[in-house]
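First the structure, which I've put down as C-alpha cells, then a few questions once you've had a look.
Note that one protein chain is taken out, while the other chains of the complex remain in position.
Note that the chains take the letters A, B and C in the order they are written out, and that residue 1 is the start of every chain.
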Amino acid sequence: MSRRIEHTPVEYLRVTDLHAFYGESHVLHGMDFVVNQGECVSLLGRNGAGRTTTMRAILGLTGRRSGSIMLDGKDVIRLPPHRIARLGVGYCPEERGIYSSLSCEENLLLLPKVASGGMSVEEIYAMFPNLKERRHSQGTRLSGGEQQMLAMARILRTGARLLLLDEISEGLAPVIVEKLGEIIRDLKAKGYTILLVEQNFRFAAPLADRMYVVEHGRVATEIERRDLPSKMGLLRDYLGV
Amino acid sequence: MTETFLTINRVRIVVLLALAMAVPFVTYPVLGMTVLCFGLFACSFNLLLGYTGLLSFGHATFLGTAAYVTAHALKAWELPTLPSLALGAGAAALLGAVFGLIAIRRHGIYFAMVTLALAQMMFFVFLKAPFTGGEDGLQGVPRGSLFGLIDLSDDTTLYYVVLAIVVFGLWVIHRAIHSPFGEVLKAIRENEARVTSLGYDVARYKLLAFVLSAGLAGLAGATKVLVFKFATLADVHWHVSGEVVLMTLLGGVGTVIGPMLGAGVVVVLQNELADKVGSFVTIIIGVIFILCVLIFRRGIAGELNELRRRVLGDARSGSADGG
Amino acid sequence: MLKGSSIGLCVGALLSLGTAHAEITDGVVRIGVLNDQSGIYAGLSGPGSIWAAKKAVEDFQPEKHGLKVEVVAADHQNKPDIGSSIARKWIDVDKVDMIVDVPTSSVILAVNQVVQEKNKVMIVSGGGTADLTGTACTPNSIHWTYDTWALANATGKAVVKTGGDSWYFLTADYAFGQALERDTEAVVLKNGGKVLGKIRHPFPGTDFSSFLLQAQASKAKVIGLANAGGDTINAIKQAAEFGITQGGQNLAGLLVFISDVQALGLNAAQGLILTEAWYWDMTDENRKFAQAFTAANRGAFPTSAQAGVYSAVTHYLKTVATLKEDGDGAKVVAAMKATPTDDPLFGKGTIRADGRKIHPLYLFEVKKPSESKGPGDFYKLRATIPAEEAFRPLEDGGCPLVKK
Partner (left out) sequence: MTEIFGFPIQALMGQLVLGLVNGSFYAMLSIGLSVIFGMLNIINFAHGAFYMIGAFLAWMGLYYWGISYWWSLILVPLAVALIGIAVERTLLQWIYKLDHLYGLLLTFGIALVIEGMFRHWFGVAGQPFDVPEGLTGGFNLGFMFLPKYRAWVIVASLTVCVGTWFIIEKTRLGSYLRAATENPKLTQAFGINVPIMVMLIYGLGVGLAGFAGVLAAPVLQVSPLMGSNMIIVVFAVVVIGGMGSIVGSIATGLMLGIVEAIPKVLYPEISSTMVFIIMAIVLLLRPAGLFGKER
C-alpha cells in the first residue's frame, strides 16, 4: 500500500503563502509546503521559527490568517476550527492539552469520531495498557509519559487521517520516546498522513520522509530523506546544533 | 499611551478652561457643578482603572464618606468651608488606605469583589450611624464662605470655586501619572510580574494609587456637598459605583480628560432626560452601556484620539484590532 | 437656622423684585410633577400622578379664569441630587412655579431647600415624612395627602380600640420605617395596648419568612408592617403563605396604598388593615375620577397620593386665580393656608399654619375574594378618623413657623 503511494504521490495538505498573526504580531510570513497522502513530513527549525504556529494556523487557532490551506482538495482557511477537525485532522498539541476536569477515560472519549476506521477503545488500551489501568484518574494526575500517550491515543480513536503532532517527544524518558517512534512507524504503515514538529532531530530524522526547515515564519529549505546525509551541514547551520 | 488628543499642552488647557469658565453663561450653574463633581470622581476612578488596571467596585464609598464628613463638619461643627472639604477628602483617603490594605493583594475580578464587599459594609455603617440621618440624609448643610470673604450661597460664585477645586484635582492626577510614580503604575497595569522582578514593591505603589484615588474621589464628594447642601445614602449606594464605571468607559479608559466627558454625558442625560422621556431613562442608559462595550470601547476621548490619528495619517499602530 | 431662612428670604425678595407685582410670571402658571416614574414608588405616584395633575388642570378650565397653565413632569429616580437639580433647573430655566407630588423622604427634604431658597411652592402628596410639617417646615411647602405620623396614629389607635391590643412590629431599617414604628408604638401604648416585640429588617428585603416566623411565635394579635412598597408586598404575600391570618393574627400595613393591594391580589391581601386618606369607591365624584383614571392608566386604580395631586393642584390653581400672582411662593402658600380647600375628591378641608392639609382618614380592611364585587373593589371601611384627630397636633411638630 505504502509502496503504491510512493509511486504516485497524492497531495493531501497544501499550504500556500500562509500568513498568520497573534494579535498585532505577524508570525507566519508566507509558509509554503505540501504533505502527500501517507507521508510523514517534519517541520524543523529553531524555537520561535513558527512551526507550532503553522500547525495552529492550519486548525484556525491563531488570530488573523491569509493565504490558502488545501485539505484533501478543499480550501479550509475560512472554516471554523471544529469544521476543520471534522474533515479528518487530529491534533496533538505541544502542551498535550490533557483536561484536568476530565478523567483519563473522559479525555480519551472526548473527541468526536470524524470518520470510520479509527481505533476502538480496546485496541487503544491494548496499545497503551497504562491508560487502561489509570482510566478513572483525573487527566492531569497522569505522569508526563502517560499524558503524552493519552494525547496521542485520543486522536487515533477519531478516525482522523491527518495527524498534526507537535513536540510529542519533549520531556519524555528515552524508553517512552522510543515507544512513540514505534507507534508512529506503525501508524505510517497503516496509511496515516503525519505532520511532525520536532525539536529532537534524532527522533524525527528516521521517521520523516521529507523535512522542511522553517525560519522567520517561512520555509527556508526542503530536504528529502535520501539527501539527508549530504545536507547535514546545511541543516546544522539552520538549526544551530 | 492614548493621550495624543487633549494632551495637556498649554493651548488646550487655556481653551478648555475658557469653555469651562463660560458654562454659567450658557446653562444653569448647578448642572455644570454636578458634571464637574462627577467628572472629578470619574477621573479619580480612572486613575485606578485606566492607569493601574484596578477595577474598584466600591468607589461610591469614598464619594459618600467624604460627603458625610464634610456635611457634618459644616453643619454640626460649623467649621469653615475649606477645612471641611479637606477633612472630607482626608477621611476618604484614610478609608482608602484601609480598603487598599485589605484589597490590594487580590487581582482582577476578586479585587473588584473585595472592594464591593467592603463598600456594602460601609453602606451598612452609614445607614446605622446616628449622625447620617438614615436615608433622609444630612440636609440643609450650609455652604459657608471662602476665607470669610466670598459668600458661596450664589450659584455662579460657587461654580468658579468648584471649578477651581476640580482643576486642582485634575492637576494632581496629571502630575501623578506623568511622574515616575505614574510610569510605574502604568508598567504595573501592563505587566505586574515584570515590575515585581525589577525590584519594585508593587503592593506599595498600588496602595498609594488607591489612597490617592480615594482621596480625590472624596474631594469630589465633599465638593458635591457644597453644591447640593446635603449628603445622603444615595451617594454610598453601589449604583453610584456602577455609574462611575459607565462614565469612565464612556469617556475613555486611560485618557486624562475622557472620564470628565463621560461624566458630562451621563449627568446631562440623567438630568435633561428626566423630564423628557420619563421612565425611558434607564433603557437609554442601558443602550449606551451596550453600544459602548460593543462599538466604542475606546470611549469618547479614545475615539477622538483615533480619529485624529487617522486624519493626521499617523498610523503608528493601533488600527489592527478595529479592522 | 435663622441665618439660612433669612438668606432664603432675601433671595426670594430679590427674585420677586425683578418681576412686576401681582401678575403671573411670564404669563404661564407652570406645574412640575416631580416623582419616581420607574422605581419603587412609581406605582403609588409615577405616571398616574402626572395624569391626575393634568386632569386637575383640565377640570379647572384655566382659560375661564384667564390663566394659562402648563404641566411638566420628571423622574427623580429617588435620588436627592437629581431631584434637587431638576427642581433648580425647573425654577431657574423653565420658570416652573409649583412642584407637586415628590415621594421619597430624602428627595422631599432636598427639594424643600431649593423651593424655599427660590421662594416657589412645593406640595407633597406622594411622600410621607412628617418632618415636612415639623422641624423642616417652610413657608413654601404644604403636605397634602398623608404623613407617617398620621398613618401610624390612625392605624394604631383604631386597631387598639377594636381589640388589637398586642403588637409586633416588622420595621424597615430606614428612617421612615423607624418613624412609623415609633409613632405607632406611642399610640398603641397610650391607648392601653402593648408591644411584644419588634424586628428591624434590612431595606429592601426579599425574604420575610424568618421575621414572620418570629412574629408568629410572639402570639401578638397584630403584626404591624412598618415598611413600604415591595417590602410590604413581600411580607404580606409570605404571611399569607405561612397562614398568619388564619392563625388569628392580623396584619396592619402602616404605609400601604391601593396599588400594593392590587399587586398582591385579594387572596394574599385579605384581612389586611390599613389607613388611607382617600378611596375611589366612596363617592360618585371619586368613582367618576377613578373610571377616567383606570381607562387612562392600564387598569390601575388611583391611589390616595394620586388623588391628592389632583386635589392639591386644584386648590393651588384656585388660589393663583384669585391672587392673580404666582411668582411669590410664600405669598401663594399663605393664601392657600388662608382659604379653606374644596374639591371634588377630598371635599372640604383646611391647611394649617405648619403646612399640614387637614382631612379625615379612613381605616380599611381588605376584603375577602368572595366579598369583592369586581376589579378594584378592595376595601371595606372599618372606621373613620375625623379630620381634627387625624394629624399630629400643631404644637407637637416643632415647626418653626408655629408660634408657641
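Going forward, a contact is a pair of C-beta atoms (placed from the backbone, for glycine too) under 8 Å apart; a residue touches a chain by one contact, two chains touch by 3 or more.
Note that the structure is a prediction, hence the values are computed from the model and not measured.
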Of the chains on display, those the missing one touches are A, B, C
Using the touch definition up top, pick the residue from A:Asp72, A:Glu106 or A:Glu215 that touches the left-out chain.
A:Glu106
If the hidden chain were put back, which of C:Ile99, C:Ala136, C:Ile199 or C:Ile385 would touch it?
C:Ile199
Cross-chain touch to the chain not pictured, restricted to C:Thr135, C:Asn267, C:Gln291 or C:Thr322, is C:Asn267
Hidden partner interface residues of chain A, rising order
59-61, 80-82, 84-86, 91, 93, 97, 99-102, 106, 109-112, 114, 158
Tell me, which residues in chain B touch the chain that this view leaves out?
55, 102, 105-106, 108-110, 113-114, 116-118, 120-121, 123-124, 128, 238, 242, 245-246, 249, 279-283, 285-290, 292-294, 297
Chain C positions in touch with the non-displayed chain are 38-40, 42-44, 46-47, 173, 199-202, 204-207, 209-211, 213-214, 216-217, 230, 233-234, 237-238, 240-243, 259-260, 262-265, 267-268, 298, 300
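As a working rule, only the chains that are shown with their structure count from here on.
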Per-chain C-alpha centres versus the global one: which chain is nearest?
B
For chain B paired with chain C, centre-to-centre distance based on mean C-alpha positions, whole Å
36
Determine the centre-to-centre distance between chain A and chain B, using the mean Cα coordinates as centres, and give it in whole Å.
53
For the complex, which residues does chain C have touching chain B?
3-4, 7, 11, 32, 37-38, 42, 47, 72-82, 84-86, 88-90, 92-93, 105-106, 109-110, 112-113, 129, 131, 136, 173-176, 178, 203
Residue set of chain B touching chain C in the complex reads 27-28, 30-31, 34, 127-128, 133-137, 139-140, 142, 153, 155, 224, 228-230, 232-235, 270-271, 274-275, 278-279, 281-282
